[in-house]
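The complex appears here minus one protein chain, its other protein chains still in place.
Let's turn to chain A:
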């Protein structure tokens, strides 16, 4: 799949840049204010994970369509250390960085679809989709 736009995540400020881009993009696709906030928050969590755990990576955005409904597809890609135990990071409250441990399980609840694949030593790819209601 060819993604329309990607935002590189290298410095802390890129987290803000990515979520602002995602908010504007979701607004253009016709999402309401609450869903725009959900999408921007999810992007913020994904971007922070890249910055904190992988150092750098990117977040890509595209419009998706499925039997008459429109949505936003976001992929967060990094070539960091990868996640050893995915079920552990999907638990509420699990954190290795002193955070709230709300990140990934939170992203799953904020979005409609959530897929994660990760290989130790190679990196992580998280794909999320939200449909316009």
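To be clear about the criterion, a residue touches a chain if its C-beta (ideal position, glycine included) is under 8 Å from a C-beta of that chain, and two chains touch if they have at least 3 such contacts; residues count from 1.
Definition applied: contacts and distances are computed from a predicted model.
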Which of "RsbT antagonist protein RsbS", "ABC transporter permease", "Glycine cleavage system H protein" or "FeoA family protein" matches, in UniProt, the chain that is not displayed: "RsbT antagonist protein RsbS"
Chain A, residues in touch with the chain not shown (by the definition above): 12-13, 15-16, 19-20, 23, 33-34, 36-38, 40-41, 44-45, 48, 92, 99-100, 102-103, 105-106, 109-110
